[in-house]
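All protein chains but one are shown at their positions in the complex.
Going in written order, the chains are labelled A, B and C, and every chain counts its residues from 1.
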Amino acid sequence: MRIIVQEQPFDLGAEANAFAASRTDMGAVVTFTGVVRDDPSRPLRQMTIEHYPGMTERALEKIATEAQARWSLGDVLVIHRFGPMRPGEQIMMVATAARHRKDAFEAAEYLMDYLKSRAPFWKKELAADGESWVAAKDEDEDALTRW
Amino acid sequence: MRIIVQEQPFDLGAEANAFAASRTDMGAVVTFTGVVRDDPSRPLRQMTIEHYPGMTERALEKIATEAQARWSLGDVLVIHRFGPMRPGEQIMMVATAARHRKDAFEAAEYLMDYLKSRAPFWKKELAADGESWVAAKDEDEDALTRW
Amino acid sequence: MIDVLYFAWVRERIGVPREQVSTDAATVAELVEELRAREERYALAFSDLKALRVAVDQDLTDFDAPLKGAREVAFFPPMTGG
Partner (left out) sequence: MIDVLYFAWVRERIGVPREQVSTDAATVAELVEELRAREERYALAFSDLKALRVAVDQDLTDFDAPLKGAREVAFFPPMTGG
């Protein structure tokens, strides 16, 4: 298991390749990457992610450990950035490796669902009309009832 | 949409980076990579994938087009190899980009489920005790009832 | 004349990947009957249709499918992609 919380960008491709290469006894590798949407209809200038150093790593480890207990996984990777980001930049990624695709997919979805509303990150958007904190969505909280 | 059927290896990392970079207006990118399992308890020497040129591309396009009709996707990528491969080599990948993670995950799972039993590929394994065709699994056929 | 293609173990049992067949068969099932009657290797390859899949002009279909106008029929075991 690897949990990384960092300010600087990560290289999705390099991380995906290194992750897949580390467990070639696994038949299935799933990655999810979250991106600051660069949407022309939404004039976002910057997104800043605040986090709770210490608790963040602890919460992510707890979520990843729970995923490993629930599914048969060869490995789990979570990378999450904090600090300021521009539209189009990658915010975070998770990767799961498993013998079978169902485990790899479900575990990745589980990680994402929990990471959304149980890991201490907060997003603030800067647009032409000022700054605002992104509100948590009911649907993200509801997604947890699935597990 | 990009559908690639080729004999030579592909670079998961380079493909994932190019795919993610092409649609930065999408918030969620999911990749699935299938690997010839390099399992010490299973002395596989080689896996050879046979396919039906012409129908393969047609079937993959049909599956990807159906995924785009069912989910709100920014883009879809399918790469599938044929020919001989060694344990540890990557067989195929799919990638989906969507505004929201649920669409990206579901569409990737749909692509995989259909690709498993509706795209004309056949796997033959070569082990110390000889060659054998991999039998289709009932669970892969059953997986289609979900959609 | 119709192109008949075989894949995976069907190809191995029949011994060729494709051949041209002169037939008046109205359906895939009728074509299979004609092939079965030809030689032992065809009878063997087509002994259990439940273990086989068929595509007409590169679209998956079933053994009741009509052959009128078809240029290409392919027989193969259940697919194992991914």
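Just so it is clear, contacts are C-beta pairs under 8 Å (C-beta built on N, C-alpha and C of every residue); 3 or more make two chains touch, one makes a residue touch a chain.
All values reported here derive from a predicted model rather than from experimental measurement.
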Shown chains that the omitted chain touches within the full complex: A
From A:34, A:74 or A:87, residue that would touch the chain that is not displayed: A:34
Absent-chain contact - pick from A:3, A:16, A:30 or A:115: A:115
Residue in contact with the excluded chain [from B:37, B:101 or B:118]: B:101
Residues belonging to chain A that touch the chain removed from view: 34, 50, 52, 54-55, 58-59, 80, 91-92, 112, 115-124, 133-136, 140-141
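Just so it is clear, only the chains that are shown with their structure count from here on.
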Most central chain, judged by mean C-alpha position against the global CA mean: B
Whole-Å gap separating chain B and chain C, where each centre is the average of the chain's CA atoms: 26
Interchain centroid distance [CA atoms averaged], chain A/chain C, Å: 48
Numbers and ranges of chain C residues touching at least 2 other chains: 82
Residue numbers of chain A (touch at least two other chains): 101
